[in-house]
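Of the protein chains in this complex, all but one are displayed in their positions.
We call the chains A, B and C, going by the order they appear; numbering starts again at 1 in every chain.
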Amino acid sequence: MVILQLIINAFSLGSFYALVALGFALIFGVTHAFNLAHGELILLGGYLAYTLAGQMQVPFLGTLPVTALAMVIIAILLQKLLRRVGQPYELNTLVVTFGLALVLQNTMLMLFSADYRIIQSAAPAIELPYTQLLLTRTQVILIGTSLLATTALYILLRKTFLGKALRATIQDREAAKLAGINVRRMSLVGFAIGGALIGLAGPLYARTTYLYPSGGTEASLIAIIITIFAGVGRIRGILLGGWALGIAESTTVYALGTGWRELVSALVLISLLLLKPQGILSRKPKAARLPG
Amino acid sequence: MNIFSNIFKPIVSLVVSLTVSVCSAGAALGNSSPIRVGEIDPLTGKLAKHGQEIHEGILYAIEQANSTGGAAGRKFELLSRDDQSQPEVAINQAEDLIYREQVAGLVGGYVDSLVGPISELAAKHQVPYVASASLQQGLTLGRHNPYFFRVAHLQGVVEPLCSFLIQELKPDRVAVLYASTPGSTEFGQQVRSCLLDAAIEIPIFEKFRPGSPDFSAFLLKIRRSRVDVLISGGFFADHLILVRQMKEQKIPLRAYIGPWGIAYPSFLEAMGEAAHGLFGMCAWNPGIAVAGADKQSRAFVEGFTARFGKTPNTTTMHGYTSAKALIEAIRRVLESGKELTGDNICRALRSLDLLLPMEHLQFDLKGDPKHYQQVVVQVQKGEMVTVYPADRKTGEIAQPSSE
Amino acid sequence: MGAKTPNILLKLAGISVEFQERVALRHIDLNVEQQEIVAVIGPNGAGKTTLFNVICGQVKPSSGTIHFDGRDITRWSSHRICHQGIARTFQIARPFPQMSTRQNILMGLWFGAGKPYGSPAAQARAEELLELVDLSPKVDLPAKELTLSEQRRLEIARALATNPRFLLLDEVAAGLSPHAIKEMAELIKTLRQQGLTLLLTDHFLTLTSKVSDRLVALDQGEIIMEGKPDQVLQSADVISAYLGERNQERS
Partner (left out) sequence: MIRTATSPAVLGFTAALLFFIFSPFLLQDNAVYYRVMTMTFFYGALALAWNLYALTGNISLGHAAFFGLGAYGSALLSHYWHLSPWATVLFGGMVGAVYGLLWTVAFGCLRGARFALATLASVEIPRVIIDNWESFTFGSLGVVGITGFSAVRVGSVSIALGESLKAQYYLLLCCTLVILLIHRQFIKSKWGWAVRALREEETAASMLGVNVHFTRSVTLLLSAFLTGLCGGVYAHLMGLIEPPLVFSLHISALPLVLTMFGGRYLVCGPLLGALILYPLDQVLFHSLLPVGHSILYGLIIIVTLLFFPHGIGSWVQRRRTFS
């Protein structure tokens, strides 16, 4: 029973990680912009939701569309800024967004003060019938939202024309250009969708952990780790990667102790990078990369 | 030398001295010029919350002193600096305050590892330093530093907690979770040794990194090993998650004790109902003051709330107390007509005997406070009730309502 | 591998390459004689580039041996193979994009032939090679600003700078105008006269049939035909491999 409960908790933690990562993964995949200010944007979304929920009494789920919309706008502004960044793009965006992260962090410090904010959920946990397993409402929302968001994104990328163009851009920018895809517009679309996902993650972040102005670094780190973990452009991999990390961490804490959590996740990550360099879902070995 | 000065003086002033003129209006030491007090705190970054609380306490003490006429007709001026929780930054900023801004004394400091280097700097430049929230024993244990004072220490936390556990709660099995910071680690070790002395079992003794987003696996372990008391040496934010997950998972505990971070009005506000029954510790809080200082305490709460628009808490009070000590010492030096030197201020600090809301402030020879003692409080229906020690009790221990 | 035949420079025996799921090369035997020009032809995905990669040490064969000038070089790494006198170009040109044309060639001279960057010998040889591939007017341009065909020529010059005895040219004719192909053919013949042995691949057969002594037709990782250009090009197997249905599915 304890093990099952552990697994439920691990899945919810993993879903949380995946949600935090989704926006980053999409933006990185489509545009190769390495957005270190990702965590700060999530926090911004979280603060927005906190304000809505606290001062205007908007129900929690009602804050999600508002923050998503707001973050789409901010992400588009970010794209306009990053468009000016010169080559090498990945590295330069990394440094520029590092600066942006500092600016955002301190702006939030001034706007929202250094106090910790949390969106409380008053509802008690649901006890699953015939077992003693507990499922809290936050867990339900986390697992549900991450599944929904992943599925929606997956369908968007696989089944729609826009998605196919996006996917082509993720896989090979040059080839996509040659195939007549407007890569610049795709990058705008990528940022917009990424922004919506960030807006979705913000309120959940505020509900699962807490908001404080310099907390964005951790969120960014989680996002980067899960993205590379999953393999760039693999949406289902993100959910799997999040779950894998959640399970690794939970079992470590349970079996070894809280102090070893970071070590085991680091080891899992490194071994995955070495054994499956293309991501958790990959089957092809890396030699296949060579032109044959 | 002359040639060099002619060529390099402009450049030197460009790089270094220019900034002097920008930020400080020249540190003249005339008789009517303000008395400069320097403060170093983590104003940004992860510890910004507590750093800013200390800052507000210090600022309030300075403003209060100025509104009552300053010291011997001179006003106080506070210069705050951010240490970014890094020792080299703390040293740079302290040096800048001492050398360029020529402050009369230093206050502030939240992290032990930063208080240490600043105190050494203070000794080197013979400037008094009154640390606001320093705990570790090592700081005052080794080399004697006559310029270092602090208004808190770890015994003031550990001793009341241990006797509360042993005399009042009498638990069978205790879990100790502590943060991987020097202060919290030392706390964990001392609590363990006093519990072991009292033959109380400690099935779980673990360290964690502050800022973890999830404790559910740890809580499952708590449930499995059937501990009845959890002592959690984490901080404010860690309690937010840990307590909520504990309530959600319905972990059966007789007591949850968090020495840091629970006894804060903002914590009670953030947690709401979920905070009911938790134990915390504090040196002061609105309504909790040392004997004889109730009136002073109420005045502080009123004044502070009017000034900053929020309720002060124990961290604020640590900042206030440290600044108050320095201000009082400076005032005594000036009023006795002596020169305002570091040595004179330190002498005044050592002979200080002040009744403040948080403690009856007297420093011993090492610079430690003589009477710093925290109390154990329990959150009962959104209020903090002092439950230990007996002479400061305002209510009885309530059994947690859940389960 | 018996006694060394004096004329054979490169000898592949039973080379197979497998990437986890598919076989890229199956049991290839191939001999190239001194000063011979051999062309490997075949449709896309036949394994031509993999064959080059195996010879140059970028892909390790799962079985078989490679001998060069009597030495077993099977598991050597690329840079040692280069120092033995093998040089190559790539299907998609890979110049050093930020370096100038001259610097690109100087790299080959320095690391491949041991002629230090600033030395007069290196400078002189670089001028010579630039002349040879007709890039003299573009010496100081960054390589990324050259046209594709110029990049290919640069790559040949850079490969020659390592002072090779054996040169592998991957898709030499791709993207070249008929005029440029003619020039390339001349260049290849000149190189052979200077004592080089060449192995080419050519997808469209436009160049190879003119210059090569021998054609090797590859399909699905296997040699299906080998011989004089006319013979091979008329073979039904080769034609079907090029025109076959399988090939159309791919595109």
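By our rule, a contact is a pair of C-beta atoms (placed from the backbone, for glycine too) under 8 Å apart; a residue touches a chain by one contact, two chains touch by 3 or more.
On a predicted model such as this, the values are computed, not experimentally measured, just so you know.
**Q** Name every shown chain in contact with the chain that has been left out of the document.
**A** A, B, C
**Q** Looking at A:Gln105, A:Thr169 or A:Ser250, which residue reaches the missing chain?
**A** A:Gln105
**Q** Of the residues C:Thr50, C:Thr74, C:Thr101 or C:Thr162, I need the one that contacts the missing chain.
**A** Only one of C:Thr50, C:Thr74, C:Thr101 or C:Thr162 touches the chain omitted from view, namely C:Thr162.
**Q** Considering the whole complex, which of C:Arg88, C:Lys138 or C:Arg214 touches the chain not shown?
**A** Candidates C:Arg88, C:Lys138 or C:Arg214; residue touching the omitted chain: C:Arg88.
**Q** Which listed residue (B:Glu63, B:Glu77 or B:Glu95) would be found touching the missing chain in the intact complex?
**A** Hidden-chain contact among the options goes to B:Glu95.
**Q** Out of A:Val95, A:Leu147 or A:Ala255, which residue would touch the omitted chain in the full complex?
**A** A:Val95
**Q** Touching the absent chain: which residues on chain A qualify?
**A** These residues touch the chain not displayed: 34, 81, 84-87, 90-92, 94-96, 98-103, 105-107, 109-110, 217, 221, 224-225, 228, 232, 259-260, 262-263, 265-267, 269-270, 273-274, 277, 286.
**Q** Write the list of chain C residues that the hidden chain touches.
**A** So the residues of chain C touching the unseen chain are 56-58, 77-79, 82-83, 87-88, 90, 94-99, 107-108, 110-112, 116-118, 155, 158-159, 161-162.
**Q** Which chain B residues touch the hidden chain?
**A** On the chain B side, contact with the omitted chain comes from 1, 4-5, 8-9, 11-12, 15-16, 19, 22-24, 43-44, 52, 80-82, 86-89, 91-93, 95-96, 98-100, 113, 116-117, 120, 125, 138, 142, 179-182, 184-186, 207.
The working rule: only the chains that are shown with their structure count from here on.
**Q** Name, by label, each chain that touches both members of the pair chain A and chain C.
**A** none
**Q** If you tally C-beta pairs in contact for every chain pair, which pair wins? Let me know.
**A** Counting C-beta pairs in contact per chain pair, the top pair is A-B.
**Q** What's the distance between the Cα centroids of chain A and chain C, rounded to whole Å?
**A** Computed from C-alpha means, the inter-chain centre distance equals 46 Å.
**Q** Distance-wise, how many Å sit between the C-alpha centres of chain A and chain B, to the nearest whole number?
**A** Spacing between the chain centres: roughly 36 Å.
**Q** I'd like the Å distance between the centres of chain B and chain C, where a centre is the mean of that chain's Cα atoms.
**A** About 72 Å, centre to centre.
**Q** Return the residues of chain B touching two or more other chains; collapse runs of consecutive numbers into ranges.
**A** In chain B, no residue touches at least two other chains, as defined above.
**Q** Give me the residues of chain C that touch two or more other chains.
**A** Nothing qualifies.
**Q** For the complex, which residues does chain B have touching chain A?
**A** 44-46, 48-49, 51-52, 177, 180, 206-209, 211-218, 220-221, 223-224, 236-237, 240-241, 244, 248-250, 266, 270-274
**Q** Once bound in the complex, which stretches of chain A touch chain B?
**A** 2, 5-6, 9-10, 12-13, 16, 105-106, 109, 113-118, 120, 122, 124-125, 134, 136, 138, 208-210, 212-215, 218, 249-254, 257-259, 261-262
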